[in-house]
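Certain chains of the assembly are absent from this excerpt, and the rest are unmoved.
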Amino acid sequence: MTDVHPIDPRNVQLTEDGKLRHFLSIGGLSKEILEEILDTADSFVNIGEKSVKKVPLLRGKTVVNLFFENSTRTRSTFELAAQRLSADVLNLDISKSATAKGETLMDTLQNLEAMGSDMFVIRHADSGAQHFIASQVTPDVAIINAGDGRHAHPTQAMLDMYTIRKHKGDFSKLKVAIVGDILHSRVARSQVQALNILGAEEVRLIGPKTLLPDNLAELGAKLYTRMEDGLKDVDVVIMLRLQKERMDGALLPSEGEFYRLYGLTSEKLNYARPDAIVMHPGPINRGVEIESVVADGPQSLILNQVSYGIAIRMAVMSMTVSGQMQQKNQQDQNNEEASA
Amino acid sequence: MTDVHPIDPRNVQLTEDGKLRHFLSIGGLSKEILEEILDTADSFVNIGEKSVKKVPLLRGKTVVNLFFENSTRTRSTFELAAQRLSADVLNLDISKSATAKGETLMDTLQNLEAMGSDMFVIRHADSGAQHFIASQVTPDVAIINAGDGRHAHPTQAMLDMYTIRKHKGDFSKLKVAIVGDILHSRVARSQVQALNILGAEEVRLIGPKTLLPDNLAELGAKLYTRMEDGLKDVDVVIMLRLQKERMDGALLPSEGEFYRLYGLTSEKLNYARPDAIVMHPGPINRGVEIESVVADGPQSLILNQVSYGIAIRMAVMSMTVSGQMQQKNQQDQNNEEASA
């Protein structure tokens, strides 16, 4: 898990007119784009409750799920989102070994492009892999980042923003705490960026000193090592999943010790505001990160997050395809004018 | 393979108005409901022969195949049935280990519910698992039992009933023999229940004494250990599949010995009525349970059963979704009246 590719998200993600064209990371996107994503998701949230949960926006489009890292859960949410947009979906299991060399990966992708794919939904263990791919593909394909290394998991961050806006409203009045293994979390990084762009009053990171990276503080977050201090008066508590498989050494005490210090019990939740909401990206480890009575309690929005996640994925899928088509039409027109 | 959950099928399977809402087991269903399933299947049998094998009844619905026990064959029939009803299908491979605790299983299911799933088709090694799940899910999801432990395999039983009714007519005049490893068969249990509810004249179970359970006799079946006696004058012979993987010890002699005593040869078939039909749930073990000349002969309906199986699955899928929507509308209306 290394940062193999230098990342310049600004130019790649947007069309010349500033429309979303790939969705790779929160960094480099404006408040207006993020709010457009949230507004678009709003229109899809209701679809999940209708008897026919389908709109024809991506009819005849081919969405390829390219998961270099296995994640049935995340893949399923993208598959459902694509189906509800009426797209055709191709799930490809790509072992990382088969594409050890960047060149071979590009051959694989160019082949999929040549088959007429319109979108790649990519999860990859290397930070920046999706940016690299996005910088290489033809104008016909949109790239959605479904998680890359420790770098970003932008659709998760946006569904969290959606949850916060829907249940707490105006970001400028909100204190938000993110709790747990910040260091290894691609979600936390994306969340801090999104909260700052959307103008949250205060973003706090809570965890053991060994799992609190400095560079997130630079992005605009306060660091806390004690729940008592960090949760004080917050409006939103976002618990992270313990990424056991991502930990290399002895950065962490035992699970029991972690729970005692950072597990969200109803007792610790009392430090927050009485109307604070509780979120978690799932799947939850009951009794490790969170007490069951909190996970299932009235302040928990954990299952709502799942529902909103489908809507957010439908939003970025439809927006990037629309941006990509607009860009292509623009280029075709430019070519015609140039040759006229 | 233990019976972990107490089962009370009566209330869970039906709406307040007595419509099918989940399809979990034959037990607890009335003759009217079983006949409605058979009649509904009738309307779907013809679809398989049309050039466009599709109806829009489940358009925009999401069907999730949750197979905790692997069975490509059964899963495929449900997948095809769902596709022909125009549903979107999500196949999930769920290793049993990942859901060892009931609580974790419920988290998984609640997540799938939150994604807007309309139906879970579930196969599980634990008897009663589907009943437990059905008692826990929200009003938005219908549960179909695709086989649980030794308990039930109700869609298989109903396709068998469909086959019998289509080819032999009135159940009240029929003697039916079920042959083989009755003890380990979830199909046999469901078949005996269905035949009795539909009013079969006589239900017989034939097998070695070690594989004949007492409790099925209580449900209304005669026990036989010799084919000569059990097959005498029957109208229908249903062979069971030898569930080798389900046998724990030395309940059975050799395969050759089993075939000699209970394999359906053309010679043994002569004990039955000349116009008796031969059925088998498949896949068949030629030369173990059945002689090839019988399996492929004019009395065999083994392949017809497969075709009818798609229609039966379409029937219970469309009926449960319809029942579930009706129940939900009723509840919404009740809520409105309560709050008015």
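List of remarks:
For clarity, chains are labelled A and B in written order, and residue numbers in each chain start from 1.
Quick note on the criterion: a contact is a pair of C-beta atoms (placed from the backbone, for glycine too) under 8 Å apart; a residue touches a chain by one contact, two chains touch by 3 or more.
Keep in mind it's a predicted model, so treat the numbers as computed, not measured.
Of the identical chains in this model, 2 are shown in place, and the full complex in the file is built from 3 copies.
FYI, only the chains that are shown with their structure count from here on.
Between the Cα centres of chain A and chain B there is a gap of 42 Å.
Across the complex, chain B meets chain A through its residues 59-62, 88, 90, 92-93, 103-104, 107-108, 110-111, 113-116, 325. Put simply, chain A touches chain B in their complex at residues 48-54, 72-73, 76-77, 79-80, 83-84, 282-284, 286, 292, 303-304, 306-307, 309-310.
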